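Selected chains only, in their assembly positions.
In order of appearance the chains are A and B, and numbering begins at 1 in each one.
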Amino acid sequence: MAVTTSTSQPVDAPTAPPDAHAHAGPTHGYTPAKDEYLRRLRRVEGQVRGIARMVDQDVYCIDVLTQIAAVTKALQAVGIGLVEDHLSHCVVDAARQSPEAGAEKVREASAAIARLVRS
Amino acid sequence: MAVTTSTSQPVDAPTAPPDAHAHAGPTHGYTPAKDEYLRRLRRVEGQVRGIARMVDQDVYCIDVLTQIAAVTKALQAVGIGLVEDHLSHCVVDAARQSPEAGAEKVREASAAIARLVRS
């Protein structure tokens, strides 16, 4: 079926080039679970593409809205996971370095959490 | 620039086939603004792909979170627009047919709004 097939195409390839894993980038809170996050974000991306398809095919408004609510929740869930990983690693590590470093990271994390709650 | 280029790739082509506009589908609240909704949803899709890229490239957690909050808001804004179009057309039309038809559409719309508020 076209719909399912299109989301499993290699269409995402350009966004994840072969050398993407080659660089020895910095390590963040989410690094250990990076593949899991990428999998969830690819799924959200496919869901958003599915919503566009629903609109394009004149699917009933209410069904489109139901899907928008679901995808919004999925995206927020990714955000909540990233917050937990960030607190677990970056914030805890900073706190263990010094109270000041911990305080600085907490300020930054709190602002990010506030944006998430308000979104 | 790779980022922009990747979102303008023909990768989305399968989801919007050449004949997509050929079918004489039903008319819904959002039909008059369909192209505008498609444009916004393509943009959200590109933003979600951008978040995946950020994770893949080990961008700092807080910056990923900021982007997640922004995309969540963009998606909710699409939902709010669809609600308004649905009320303007489907609900008003039903109400003008009969109070019962109006009541039925209001029940359905309210449930969709509730899902959006809770998401």
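Simple rule for what comes next: a contact is a pair of C-beta atoms (placed from the backbone, for glycine too) under 8 Å apart; a residue touches a chain by one contact, two chains touch by 3 or more.
Remember, it's a predicted structure, so these values are computed and weren't measured experimentally.
Peer 1: To what total copy number does the complex in this file extend, with 2 chains depicted?
Peer 2: 4
We adopt the following convention: only the chains that are shown with their structure count from here on.
Peer 1: Hey, how far is the Cα centre of chain A from the one of chain B, in Å?
Peer 2: 18
Peer 1: Which of the residues in chain A come into contact with chain B in the complex?
Peer 2: Its residues touching chain B are 2-3, 5-6, 9, 11-12, 14-16, 20-21, 23, 25-31, 34, 37-38, 41-42, 44-45, 48-49, 51-53, 55-62, 64-66, 68-73, 75-76, 78-79, 82-83, 85-86, 90, 108-109, 112, 115-116, 118-119.
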